[in-house]
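The complex appears here without one of its protein chains, the remainder shown in place.
Right after this comes chain A.
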Amino acid sequence: MKLLRGFLWLLVFQLLGHVAVELLALPVSHSMAGLLLLLAWLLVKRHLDESVATASQALIPLLAMLIMPGVVGVFFVADEFAGHWTAIVLALVLGTFLSVLTTLWLMRRFMPSEAEEGNRQA
């Protein structure tokens, strides 16, 4: 029952997100708005309901399986993007290399190196 009650809570927050997005014409998806509303609710209440924790522990490990049907589609759109694959691959390879480089550099610059572990880095 805990699982069902938690699942119902998640659906309620998704619906609230739906209402908020449609009424305020927000540029985010319904479930994303639901996530933010649930997060705000948890931060205000400063207490995590056991049923919500149970339902989220059950659902989060399924995320990879739930996106898989969408991934399958990439094998059926090869023709649609013919002629653009060089651009796509280069954008992914070079873009990822550059963004990892930037993140590492930024974090090394701003992360306080004292505290916690002795993993100090110049």
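Convention: a residue touches a chain if its C-beta (ideal position, glycine included) is under 8 Å from a C-beta of that chain, and two chains touch if they have at least 3 such contacts; residues count from 1.
In this text, contacts and distances are computed from a predicted model.
Missing chain, UniProt protein name, picked from "Putative effector of murein hydrolase", "Peptidoglycan-associated lipoprotein", "Alkanesulfonates ABC transporter ATP-binding protein" or "Iron-sulfur cluster assembly protein SufB": "Putative effector of murein hydrolase".
If you put the missing chain back, the residues of chain A touching it would be 7, 10-11, 13-14, 17, 27-32, 34-36, 38-39, 42-43, 48, 52-53, 55-57, 59-60, 62-77, 80-81, 84, 86-88, 90-108, 110-113, 116-117, 119-122.
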